[in-house]
Every structure is written in C-alpha cells, then in structure tokens.
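Right after this comes chain A.
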Amino acid sequence: MQHLPIFPILIPMLAAVFMLLPPLSNSINRHRVFAIAVMILLIISSALLLLTSHEQGTQMYILGGWQPPFGIALIADRLSTMMVLLTSVLALGALLYACAGDDNEGMYFHPLFMFQIMGINGAFLTGDIFNLFVFFEVLLIASYALLIHGGGKQKTKANVHYVILNLVASSVFLFALGILYGTIGSLNIADMASKVRLLGDQEQALVKSGGLLLLVVFGLKAAMLPLNFWLPKTYAVASAPVAALFAIMTKVGVYSILRIHTVIFGEDAGALAGIAIPWLWPLAILTLIIGAIGVLASPSLRLTVANLVLVSVGTLIIAIAMQREAATAAALYYMMHTTLVTGALFLIADLISKQRGKAEDRYVVARQMTHSKIIGITFFIAALTVVGLPPFSGFLGKVLILQSAQGLTESAWVWSVVLLAGVASLIAISRAGTTLFWRHSNGSNDSDPIHPLKIIAVVLLLSASPLLVIFGGPVTDFTNLAASQLHDTTQSVDALLIGGNK
Partner candidate 1 sequence: MNLLWVVLLPLIGTLVPLLTERFGRNVCAFSVALLPAWSLILVLMHVGEIFDGEAIRQTIEWIPSMGLDLSFRLDGLSLLFLLLILGIGLLIILYARYYLSDKDSMGQFYAYLILFMSAMVGIVISNNMIQLWMFWELTSISSFLLISFWSHKPDARKGARMALTVTGTGGLALLAGLLLLGNIVGSYDLDTVLASGDLIRAHAAYPIALVLVLLGAFTKSAQFPFHFWLPHAMAAPTPVSAYLHSATMVKAGIFLLCRFYPALAGTDLWFMIVSLTGLITLLLGAYIALFKHDLKGLLAYSTISHLGLITLLLGLNSDLAAVAAVFHIINHATFKASLFMAAGIIDHETGSRDMRKLNGLMKYMPHTATLAIVAALSMAGVPLLNGFLSKEMFFAETLDQSMLGSLSWMIPLLATVGAAFSVAYSLRFIHDVFFNGEPIDLPKTPHEPPRYMKVPVEILVALCLAVGIFPAYLVGDLLHAAAFSVLANDVPMHSLSIWHGFNIPLFMSFLAMVGGITIYYNRRHLFEFQAQFNEPDAKYIFEGAVQSLIKFTQRIMATLENGSLQRYVFLMLLFTLVMSAYPLFELTQNAGSRPQLPIDGVAITAALLLIISAIATVIWHRRRFLSLIYLSVVGLIVSLAFAKFSAPDLALTQLSVEIVTIILLLLALYFLPQSTQKESSNRRLSIDLTVSALIGCVIGTICFAMLTTPLNSISDFFIANSKTGGGGTNVVNVILVDFRGFDTLGEITVLGIAALGIFKLIAKMRIYVPTRDDKGRPWTKDRHPLMLAMVSQSLLPLALLVSVYIFLRGHNLPGGGFIAGLITSVAIIQQYVANGVLWIKPRIKVDYQWLIASGILMATATGLGSWIFDKPFLSTWFDHFHLPWVGEFELASAMIFDLGVYLTVVGAVLLILANLGKLTTSERVDNKENV
Partner candidate 2 sequence: MKSQPRFRLLPMPIHSLLLFVVWLLLNNTVAPGHLVLGAFLALVIPLLTSGMQSPQPSFHKPLVTFRYALMVIADIIVANFEVALLVIGPSKKLNPAFIAVPLDIQYELPITILASTVSLTPGTVSAEISEDKQWLYVHVLHMTNKDELIALIKQRYEKPLMEIFEC
Partner candidate 3 sequence: MLNTAITIATTLVCISLILNLWRLFKGPSRPDRILALDTMYINSIALIILFGIASGTALYFEAALLIAMLGFVSTAAMCKYILRGDLIE
Partner candidate 4 sequence: MEFWIELVVSVFLVAGAVFVFIGSLGLAKLPDFYTRLHAPTKATTLGMGGLLAASAILMTYQQGHLSLHELLITLFLLITAPVTAHMLAKTAMHHKLQITEKTVDKELSKRARERNTPT
C-alpha cells in the first residue's frame, strides 16, 4: 500500500491506455463495463488514500526515489485526498450517465474521460509546481477533446474560445514558472515556501510578479473575474456528462490558488505573505456578482447552472481571501457540495432538454415532459441545494462561509453579496422550475424513456446533498482538520522536505 498515493493517477491512466488497445479498443460495451469497474476501483483507492492520510498523516510519494526538493513528490494530505475522492465520485456519476448512450456520440469518450481524471487527480496530488503545469495540460487537452464530444457547431465555437484562452494562460503559466525557478531556484512547492522568505529585495519583486501571474492562470481555470466570460457558454454546450465532470475543473483552479497562495505565499512568506489577497477580495466579490447577474439573465437551464458555477467560484475565492482556517474549512465543505450538485444539475438539465423537444432546456413554453415526476423530484432537490435552502447541503455551506466571515472588515460585503446571490438564485431557479415543469403546451409527447443509468447517475450525485447534511458533523470535523493542516505551513513544509515517505 506504499504506492497508494499514485493510484489515483495511474489507475485512470492505465485504464485509458488499455481501452485504446485490443481487446477493449473496438467495443463500446467493453469500454463501458471496464470504465465503470475502473471508476469504482478508483473510488475505493481514493477513499483508502483519504483514510490513510487522515489517520496516519500526510502521505508523500517520492517518484523515482529522488528526495525532494530534487525529484517530484506527490503529496497526499487531507486536502488533496479529499479533492481526489470528490473527483472520483463526481466522475462515477458522469460516467454512469454517459454509459446510457452519450458516450457513443463520438470517438474515444472513455479513454479521454479517464485521461481527464488522471490530469485532475495529478493536479491535486502533485507537490511540484512544474508537474502541476504538466497535469494542468493533461486535464486541459483531455477537456478540449471531451468538449467537442457529440459534435455540433456550438461546441466547436465554444471550444475555440476555450482552447485559445487556455493556451494563452498556459503561456502565462510558463512565464510565471520561469520567474519562480529563476529566482527561487526550486520547483518543489514546500521547498519554494521555505526559500521564498530568504530572498533579497530584487528577487522578491520578481517572485511577486511570478506569484501574481499564477493568479491569472488559476483564475482562468477557476473562472474568476475578469477571466470568467468563457465559462457559461462553454459549459452550457458541453455534452451532459462532460459538463458534469467539468464541475470539478473550476475547482482545480480554486484548489491551486488555495494551495500555492497558502503554502508558498502564506503567513510565513515574510514580505511576500498574502500577495494575492488584495486582488482576490474585489475579484471574488465581483465574480460572485457577475455570476448572480448571469444566473438571472440565463435563458436556459444549462446556462443558469453554468452561471451558478461562477457563483460558487466567487464564494469559494471569497473564502480563500479571508485567509483563515475557519474560512478554508468552510470553503472545503462548500466545494464538495457545489461540485456534486452542479454536476448533478448539468445531468438533470440534459434529462430535461431531451424531454422537451426543440425547446430543450430553454425557459419557454414547450410540450410536457413524459417523465416529469422523477426529473422534477431530482430537480427540486438539486435546486434547493444549489440555492442554499435547507434541509440540503447548500445551506450548511453557505452558513459556514458566512460564519467564518464574522469579525472581518469585509464581512459586510461578504454577507450581503453571498446572501443577495442567494436571492438571485432563488428567483432564477424558481422561475426555471415553474417554467420547465409546469408551463406546457399541448404538444405531442413522444420522448424516449429515460435510461435507468441516467437516473442512477443523478441520484448518486444528488445523494451527496442530504448525506453532507446528515454527516455534517464528521465532514466538518474533517474539513477543519484539513484546513488547519493546510494553514500550518511550517509544519507541513518541514514534514514534506525532511519526512520522506512516512
């Protein structure tokens, strides 16, 4: 089990490779069975990893046996393992949904899907900043390919925007890495953290540039203002399982901001401590506002959900900007909740749009859905969750974040913006729900039956919502511990540089 930390990367990678080779390569059914089995395996190993790291302390995996800071090390601490597990669960939902037929609308769905997960997990686990770049690229290229899955003009168009923006961001990433290596002389995140405060003034100015450039990169992934405008249309046109999986993609950006700007530029970074914070505050709040406006303005459910992603991003970055343990813990809880529920909502939006003929998921009068009951229930639960109404997880996340803002000078902003965004979501979602489910013409009603896998997928993702509430105690205990682990930089840096594979 000493190799457990690398499983979340290797499992999907090997799975993807095997699916490209005979005997799996020529049968979609074999792909499906194999992919689901692999995904369950992945969930099991991610859960094991999380438990191990929770109980036995941070797991470090030193690739090639080259001690940090020289080689690449994977860091499986509470935060990263939580993100990995979250990814796997979300992925299983998206995968089950895809196996109901969407995966066969183009080539290579399953291998690409696995590669995507590999990239995401790699980005969460790596403790090396250049390796982070590599995994970013893995997840990006896989997402480019997945985004066009299913074909259609809209996808191509959105993909052009998505790809170009991300390519520019990747260039910026490399500029930033150049600066950081060129001044700090190291790539290991923990090592960088330990060296950054010892730099001279000249180097510190450069490092600051580099660190802030990273904000551009992560900001684009996270869709933080002013890098958010691509997101709604991109997510809205992606095929449902892809969009659902993409729910974690913005979180990769958020996670990276959290990781880099708490560890390298954390409290112990001397003059460089918290360099991003003055920027994060206004940008996060504005992101949230734009997201809320977008939610109100959206003419279709998918766009609404995509804009809700922006709202969640704004909320999360606000929590990061608070730079306190309680806020980070709240953010982690919120992250789990929002990822799974937006994932579910993308799937539900697809269910809805497949049932409403040409109207799809737009807020116009259309024929009645054949299976409106089951879809309605899932939508209702998802809606409550995403708006932040009890008894589902959204309200806990929101309350935790509001609580953690107490006593800050910015708390008035945080409270009013978060709550008003809640109002906007409430208005938009209630409008959406009543229109989609209750306003219908008398047109013919000939939509296909819903594949049971789709329902299972939606229920799987949605079940997180009540579960996160019922087990709110243990979950918040965990997020608190994860947050304190992250913020305790001196300890973690020492552990990572000296500790070795313990």
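To be clear about the criterion, a residue touches a chain if its C-beta (ideal position, glycine included) is under 8 Å from a C-beta of that chain, and two chains touch if they have at least 3 such contacts; residues count from 1.
Here is how the candidates were picked: all candidates are chains of the complex that A comes from, given by their letters.
Computed from a predicted structure; not experimentally measured.
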- Task: Please find, within this complex, the candidate from 1, 2, 3 or 4 that touches chain A.
- Result: 1
- Note on the structure: Touching candidate 1 in the complex, chain A uses residues 2-3, 6, 10, 13-14, 17-18, 20-22, 25-28, 31, 61-66, 69-72, 104, 106-108, 111-112, 115, 118, 122, 130-131, 134-135, 137-138, 141-142, 144-145, 148-149, 151, 160-161, 164-165, 168-169, 172, 175, 178-179, 181-183, 185-187, 191, 201-206, 208-209, 212-213, 215-216, 219-220, 226-227, 229-230, 232-233, 275, 279, 290, 293-294, 296-297, 299, 329, 384, 389-391, 395-396, 399-400, 402-403, 406-407, 415, 419, 422-423, 426-427, 430-431, 434, 437-439, 472-473, 476-477, 480, 501
